[in-house]
Every structure is written in structure tokens, then in C-alpha cells.
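These notes are about the structure you will find just below.
Complex shown without one protein chain; remaining protein chains in place.
Read from first to last, the chains carry the letters A and B; within each, the first residue is number 1.
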Amino acid sequence: MPPARLPALALLALALAACGGGKAPDAASPADPAAAQQGPRQLNIYNWSDYVAEDTIARFEKETGIKVVYDVYDSNEMLEAKLLAGSSGYDVVFPSARPFAQRHILANLYLPLDRAKLPGWGNLDPAVLAALEDVDPGNRHLVPYMWGTTGIGYNVAKVRERLGADFPIDSWNLIFDPAVAAKLGDCGIAVLDDEQEGFGAALIYLGRDPNGVGGGEIEAAAELFGKVRPFIRYFHSSKYIDDLANGEICVAMGYNGDVLQARDRASEAANGVEVAYVIPKEGALRWIDSAAIPTDAPHAANALVFLEFLLRPDVIAPISDYVSYASANLAAKPLVDESVRNDPGIYPAPEVLARLVDPKKLPENESRARVRAWTSIKSGS
Amino acid sequence: MARPASHSSLWQLWHQVFTDLFRWIGVLGRELSSSRGRWVVLALPMLWLVAFFLVPFLLVLKISFASAVSGAQPPYSDMIGTAEDGALTLRFAIAGYQLLLTDSLYVTAYVNSLVFATVSTLGCLVLGYPIAYGIARASPAARAVLLVLVILPFWTSSLLRAYALIGILRTNGLLNQLLMGLGITDAPLVILHTDLAVYIGITYNYLPFMIMPLTANLMRLDFTLLEAAADLGARPLTSFLRITLPLSVPGIVAGSLLVFIPAVGEFVIPDLLGGPDALTIGRAIWTEFFSNRDWPMASAVAIAMLALIVVPMLVFEYVQDKRLEGDRR
Partner (left out) sequence: MATARPHATVEPWQDPNAEPILRIEGVTKTFGKVYAVDDVSLDIYRGEFFSLLGGSGCGKSTLLRVLGGFEIPDKGRVLIDGVDVTRVAPYERPVNMMFQSYALFPHMTVEQNIAFGLKQDGRARSEIEDRVAAMLDLVRMGQLGRRRPDQLSGGQRQRVALARALARSPKILLLDEPLGALDKKLREHTQFELVNIQEKVGTTFIMVTHDQEEAMTMSSRIAVMDAGRIVQVSTPSALYEYPANRFVAEFIGAVNTIAGTVVDAGEDRVVVRAHELGQDVVARAPQPIPVGTDVSIAIRPEKIDVREQPPSGEDNVVQGKVADIAYLGDVSIYHVRTDSGHVLRVQETHAARTADPHYQWGETLWLVWNAADAIVLAS
């Protein structure tokens, strides 16, 4: 982007630019990462909140002498807005592969990785790399980081109490079957506020392709949601963690790591709430988060040093332990704590793995139509 | 993973921008005041308005007439371009505004926002008036303490206060525990994630904006006017309705505007406390900007919101002026 266009940015873009500008006084030429090595030993990281182990950054700084400026976000959209505005000033970011990183790669927002600087690349799970092939052909831009599933978190006692001890809790019918959902509505059902997750789960429950386009998918999913809408207490992407742990809600469509976090909080609080996570038998969406270097990263060379650091099994395994997510690092798996490694919600059995679906990037107008329909679903109109 | 935007990081963003610009204005101000002090006295507020209201507004206005371009950085078209023959071209896209008028969802969002803001403003007025009256009537020493108490919650983040309200209002929350503990209710009241929770949240959050101008106004109220009214046979309620209330109208208007305007654009409180059907302008802008990456559409929604608030205000002001002029004649 030519700098001359900068004054024409939106208010928010102006804010973003001003903010980023303050953080990148020593901006090296992004076209020449080698030049960055002359810059000060600094690295600006923008990551999800609570997405590294407690000592990860300190270890990196100690080992390399590079000073880390560490900022956090809690939505892909936030990261995306900053990257689209330009001059974010960040060196390493952690986008979800689909559809975000995929869009960003098409928009040339990321630098190609210099594999020569990443000797730990071989530790990565070839299956995960293969799954990213359509997002990032040749795996040129993204280092897969953590991956997980979107399933169902539930309050064991309350759901059993309402559905009966023999009722199998293994299906999306907890949310999408009006007869079942009606029994759980007063106890609280929460759904992720994310049209990709919402439509994905609904279409999987209906036995349709969650990535399908033009076959009436939107209408079918909207109709399904319409029937159970009265029983859904809210749509939100993080509130359910606390609410599950407190017993405020009974059922939540949620990310596996978040549900497990709720489970741990409940057992720490010893409040008598037992939370469990299940990947429904119909299947579920799988998501992969990745690490990438923005095109205009001021310290691209240091970014590569950090990515290589993350590829080390002794670094990534403690992160998995801490965040309760499976890493894409195959070599690290033996080092992961047993309780995490053997948790089927984190490392699913092969037959469950086979039922997972990767969401695909949708055409722009389809994506927009889904957002519009999602807003309608949420507002109940 | 996908979670909604962090409000705290948005605030950090704003904080950064404001401190940077403020410093810049400060430097400029010092430069100017050394040569022509008087001019600066006028120029600084003007500069402030231009920098923080006019320029951002024009930028948003401009973007609202662009069209969204996927994969571009930033993701919208240039308004000024060159045609194939080298001539300068200006492109105005009004798709955003068209969609605003044709898609009922936006109308719903506007109506919801206005209802939320109106009800909450009334809530602030009903709660804030007696408080402001009490503060204005208190002794100067007590008044200072009471005013600090009113402002005190503002020293914490509004986000924190919203989360505190969640803790109070939720089904297993403090309020329900209290009500059930006292035997007033048998089953917990569902308040969180309803419109009522949004009213409570906005009212609580903006109450000081109502109390401050009202207190300032009521402090200026001459107490002998109420004695005169009583002397002329007016009971306390009549005195209030015929003397205190009409004389505090400027305070009521100021407080109501201070509450109403930000309440219309409020995002955090409906998002955290409201139900899923609490579709507001703030949420609509968020969806356009973040989910659809459609900056022009988001800008169009914002501009329309501004027009929706400012135009009635200007009309009100105009009518008010006319009325005052009529009185003078």
C-alpha cells in the first residue's frame, strides 16, 4: 500500500495507524527482512489472551536476549481489522487458519517463511500441514500452532436430571432437537456468536456439507435455528466459560479448550458443578490456529527466531499443558502431560478425528449472506 | 477460535490516539501562544473540534461512500481514481445507504437503540433527579463528599462495572440470592440477558452524566422561590411541579442529552447484559466492520446514526430558539 493513501483512512484506521506507529519507530523495510537484523533486538507479538505458558516469553527473552513486547486480543476480527488497516507494527500474529489466515494470505498480508531459518519444521504433524494445504498452498506462510474442535460443553448433573440417566449425551440434538432443547431451555443453552461455527454445527446435524454453497444451506440452517431459538439463552463466544463453571447454564456450543477450562474452574471452586465436553457423533468443525509474520513486520528476522523457538517440543509441550489444546507439534506429544495427552476432548480417538470437518473459505457474497442470516437468527426476527 | 472484540483493547487504542494527538496540540499551542496569545484562546478549542470531531467525521463520511474491496488493505475502494484516458474520476458508492433503507434489520437496530436509549434516559432522570436534588440541598461539606461518591464508580472501567452487574443480576447472582434469601421470591428472576438488564446497565453506567448537570442546575435554584410558592398557598408537590421542575428544565435537557447520545451508540452494555435479540446500532456497526469487513457499510450505519440523533436535536434547538424569540417580543 502506498503511504500516500494513509491520510484517507477511516477514523478507526487512523487510530490503528497512530497506535501502531507509536510502536514501530524503527520500522525496517518489510521487503528486506535481513535489514531488520540491524534494528534493535526487539519483537512485537500479538496473540490470543492466555495462549502461551506462563514462562514462555520469559524463557525466549532469556535465551535470545530479544526484548518482547506482548499484546493480546480475544477475537480474530480484532486482529484482522488491525492487519487490514496496515502498519500494525506486529512481528508475529496468531490468526485462525479458516477463514482468517486464508483471506490474509490472499491479500498478501503475510511474509513467506524462510524454511532455512526453521530447522524445527520437521517436528510438525504432517497431517495438520496437509489439512492446511488448501489454505496456504505449499505451507509457505503459516506455522500451525494449536488445533481443536467445536463441540458441546454441558453440566453433567443438570442435563442428566432433565433428560434421564439413560439419555445418550453424544449428539447435536442437545441443541438442535426442539424436543430435547425444550427440556434444557430453562436451565440455559448458549451458542457461540460466530456464523461459521453456528452454521457449521447446524448443517452437520442436518447431515449436510457445512461448506456447501447455493444448495439452500442458509435457509435450512436458519429454519433449524428458528425452531430451537426460544430455548437459546444467548449467543456469545466467551461468556459461556464462566456460566458453565458457575452452573448458570446447562449446555453450550463451545471450543474444547474453553469448556475444559470451565471444567477445571468448577472443580477448583468445588461448587459441585461437573462440566464435560463431547464431540457429537454427527461430527464437528475442526479449527487450526497458526502463527504468521505480517508483511510489514518491523523485526521479521526476530520473528523467525521466535517461530523456531515455538517449534521446539520442550517449548510447545508446556504450552499445551497450560492451555489444554493439542499442538500441531507431533514430536512434542510425548512430552505433554498425561492428563492432557489422554483427554479425548483434546486428542480425539482416530474414529472421532475422521468425523471432523475443516471449514472452507466461502465466496464473499455467501459469507455476507451468512452474517446477515446469523444476525436475524440471533435477534429472533 | 473466534471471540468478540475486546473492549479493553479498543480503549487502549483510543487512549493511545488521544494522548498522541493531545501532545501534538499542546506543542502547537505553545508555539502559537508565544506569538499571538489571544488568537490561541479561540484557536485551541476550534482545533480540538476540528481534530476530534470534524476530521474523523469527514473520514467516516468519505469511507461510507466507498465500496468494500475484499483483500485490499484497507478493504475499500479509492474514491478518487484515474480513468483509462487519464482523466480524474470521482466514484461515489451509495450501496451502503441503499441497504440501510431496504434491509429491515438496520431499521430494527435503530429502533432498538432509540428505545434502549430513551428508556434508560428516563431511568436516569427518575433516579438522578432526587439524588441531584438531595446533593444540591446538602451542606457544602456533605455536597463535596456526595459528588465524589457519584463520580467514584467512574474511576473503574465501564467494562468492569458491566461485569459487576453480571455478577449481581445473573440467575445465581447476588440479587436473586438476596430476594430468595429474604423470601420475597421463590424462584430466581431471569434479568440477565433481557432488555431489563440493558436498561439497568445503561442507567447505572450513565447516571452520573444525569446527576452532574442536574446538581449544578439545582444548586442555582433560589430556595426563597419555594418559600414564596409555599407562602402563596402551594403545597410541596405543587411547588415542585410548578417551580422547581420548570426551572430545572435546562439541567434536565443537558443531562438527558449527555445520557441519550452515548446510549444510542452503546455497544458494550447491550452486548454483555442484553439478550441475543438486543440488536443495536453498536452491534450492527461491529458486525459490518469485523464480521463482514465492510468498512463502507459500517461507516454508513454510523453516519446514519449520527443523522438520526443530530437532526432531531437541531430541530429541537431551532424550535426552542424560535420560542424564546417569540417570548422576547
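FYI, a contact is a pair of C-beta atoms (placed from the backbone, for glycine too) under 8 Å apart; a residue touches a chain by one contact, two chains touch by 3 or more.
Bear in mind the structure is a predicted one, so any value in this text is a computation, not a measurement.
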item	value
Touching partners, among the displayed chains, of the absent chain	B
Residue in contact with the excluded chain [from B:Leu47, B:Val115 or B:Leu247]	B:Leu247
For chain B, residues in touch with the removed chain	222, 224-225, 227-235, 238, 242-243, 246-247, 327
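Note that in this section only the chains that are shown with their structure count from here on.
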item	value
Chain A-chain B separation of Cα centroids, rounded to whole Å	33
Chain A to chain B touching residues, read off their complex	1, 5, 8-16, 18-19, 22, 48-49, 71-78, 80-81, 83-86, 96, 103, 106-107, 109, 148, 188, 192-197, 232-239, 243, 246-248, 255, 287, 289, 364, 367-368, 371-372, 375-376, 378-381
Residues of chain B defined as touching chain A within the complex	1-6, 9, 12-14, 16-17, 20-21, 56, 59-60, 62-63, 70-75, 78-79, 103-105, 108, 170-172, 193, 272, 275-279, 284, 287, 289-295, 299
